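All remarks here apply to the structure that follows.
Incomplete set of chains, arranged as in the complex.
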Amino acid sequence: GRDVPAAGAISGTITVTGSSTIAPLMVGLGARFEQFHPGVRVNVETGGSARGIIDVRSGLAHIGMVSRALRPEERDLTAHLLARDGVAVIVHAETRVGQIDREDLAGIFTGRITNWRDVGGPDRAITVVTKAEGRSTLEVFNGYLGIAAQDVKASVVIGDNQQGIKSVASMPAAIGYVSIGSAESAVAEGVAIRLLPLNGVPASSARVADGSFPLSRELNLVTGPAADLRVQAFISYCRSADARPLIEDAAFVPVDDR
Amino acid sequence: MTSADPDCDTILPWPPMEHTPPCCVAAPHIEVTGLSVSYAGAEALRGVTLTIPRGCVTGIVGPSGCGKSTLLAVLNRMTDAIPACRVQGSVRIDRAEILAPDVDLRSLRRRVGLVFQRPNPLPISIADNILVPLRDHGLGDRRARDARLESVLRDVGLWEEVAHRLRRPATALSGGQQQRLCIARCLALQPEIVLMDEPCSALDPMAAEVIEDLIGGLRHRYTVVLVTHNLAQARRVTDHCAVFWHRPGAPSLIEMGPTRQVFEQPADDLTRLYVGGIRG
Amino acid sequence: MPERGAASSSVRPASRADFVLRALAWGGMAVLGAGVCWIVGDVVLRGVRGVSLSFLLDAPARSGRDGGIAPVIVSTAIVIGTCMIVVIPSGVLAAVGLSECLRRGGRTAAVIRLGLDIVAGTPSIAFGLFGHAFFCAFLGLRVSLLSGGLTLACMVLPLFIRLCESALLGVPAGTRRAVDALALTRRTALRRVVLPIAFPGIVSAAVFSLARALAETAALLFTTGYMLRMPGSLLDPGRVLSVHIYDLAMNVPGGDPNAYATALVLLAAVLVIGLVPLRVRRVRADRLVIT
């Protein structure tokens, strides 16, 4: 980065808190940053995006991790885009469906389409797995489909990505949506799910990176108005080329704004 | 009462004698042969061989710690409940070995009732202490059981004292009342053999006399084994008497015979000293 | 004329060391009491405005930020009910079996206890994954109230067994000997002697376990799920109180007021259930006797 202080020039503790999706990545980034600046301690805590925002506002944390775009009422905070996380539609590995488009997806999630036969699959009732309300993935997904939360007709509601993956893998007729990174590593581990191409675009981190995959969410670091040099240095480091391999390793898509 | 069985080849350790009370036929009911018991390696009885005749009251006397309670515990296999206890030898009741592993303990203990040295009423009501075991063993209908309840409580002289509070907990009774309740509970099941470990020790003379009379009344109908410290009592109520003693090494039987003989013409010197009150 | 009774002065005499012990014990209790008051006070103060009859009877709206918690209450009742129906009989029987084994000083009992410790030491999340794999997927019960209840039963059973087992130890040795010598069947011994003595202990074990079950979150996330709909059958998914609190507090921006209101409902439930053992008369064997 341009205005990055020299190694070892800063010291003190940086407290980062918020989204549990970003937390593991921040632990890694913090450890790397501490190597350059031995006087700095980066302490990561979690508790959800909401806690990230609350703790930054109250001054309990220097940086909040928020796995969605800031809302209008949160404009008092500054968001620093760290990475993007694609949202992939997943089905059980045995569900023979080639791809799916936005219309059909909306139909399935609003209960208009109830059988795989109607979207070119086997003759089997669809089990809809959706995320619990309040989750940022749900907001991104519903926003893309243009449907309201109360219209969703789901038979299973899940919280985290891993739960979504396990639910779909255990129900042969299920459809759901989870973070692309999680889904890709689950497939790599041999879990019985498949990522459905959306509108003909294959669901992969690469497609999220090149911007062609339509469904993704922002992963932000937010700071209050009084972010000091030390905090700015850490945020710049997180957005630097140095941090790229770590972000990719965490199955997220780094943003190219450097 | 069964008469002496010609098939029975057990040798009685004492000669049948004229002055044996007529009630008491010297037909063996319990035959103990070479019985040794140890607790965690410490011997509590060594090589006891004795025969307990049917329909008689057999007394067991001897100093404290000489294995009297242990012998009773063996006779209905209460020793099974003590992990460190080892029993060796043979105990036969009606010529059936009761120390065999396949013995049905339920029917054995139903036949051989035990009244413990320390009263241990069940922590339920006074009436239930007697009614519950009766029902458990499927004895009689409700009315028969209630009748039995009253009759055994009368037998032990407790009816007057508790008739008005049969539903109160048995554990609130005084020591002597508990003791009599336990005797009543044992008799209610009408076992063949009644083992009593100092049944009168917690009783005043009045209550003790009731129990002594009761034991006298059990003669003929039951085989009674009575552990007692009261030599006068042993003399009054028993037909036969066994004397145990701490022999060098381990406690064992030193003499057994008709009560009159044991008290009047003891074969063993220790017995003479003991019954004479010189030692004891 | 002096009158002595239950409320008399301490039975045990005092010494300096006694005083220290007493101070320590009360100190410990006081800290714990303060903690309880802090938690309870916090929940009551912040939750009391949210609780009303309509809160209990309405369906939730806006992810639970608005509306009530009727389906959550129903789901919770069903899950906990299922759990306790499984736990109480099998736990009591297991405890009886275990204490019989223990009396005979067997190795079996030791192994079983070890198993119970292992189950106690398994994180909720592992139970969640197990329940999901076993009940939901393997037995085909899906993510449902039934799966959740059964998973919860597995979690709570060791605790309940251990507490029951200790309640059974209260049977005095003399009573056991009496039961043995009377050759009572195991059934009578249990029904008429052992269980009545252990009854208060068993009731309070059940209450404690139930409280513990009500508090469980992670295991139920995976097995009964997040669904806020009113359940129609045992095989429907649903959301229990603790999960609702968790979700409102962690994932729903602006969910805090209703999280506290829900926590207050949970607290009230525990309190009401916790009052049950007070109604149970103690029948401690030979407790009253001075002989």
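Note that the chains are named A, B and C in the order they appear, and that numbering of residues resets to 1 at the start of each chain.
Operating definition for what follows: a contact is a pair of C-beta atoms (placed from the backbone, for glycine too) under 8 Å apart; a residue touches a chain by one contact, two chains touch by 3 or more.
As the structure is a prediction and not an experimental result, all values here were calculated from the model.
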{"item": "Whole assembly, copy number of each distinct chain", "value": "A x1, B x2, C x2"}
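The rule is simple: only the chains that are shown with their structure count from here on.
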{"item": "Identity of the most central chain, Cα criterion", "value": "C"}
{"item": "CA centroid of chain A to CA centroid of chain C, Å", "value": "37"}
{"item": "Numbers and ranges of chain B residues touching at least 2 other chains", "value": "none"}
{"item": "Where chain A touches two or more other chains at once, by residue number", "value": "none"}
{"item": "Residue numbers on chain C that touch chain B, as the complex places them", "value": "103-105, 172, 174-185, 188, 192-193, 196-197, 283-289, 291"}
{"item": "Residues of chain C defined as touching chain A within the complex", "value": "62-64, 129, 132-133, 136-137, 142-143, 221-222, 225-228, 237, 239, 247, 250-253, 255"}
{"item": "Residue ranges of chain B in contact with chain C within the complex", "value": "76, 78, 81, 83, 105-110, 113-114, 116, 118, 120-124, 128, 132-133, 135-137, 169, 171-172, 174-175, 178, 182, 185, 189"}
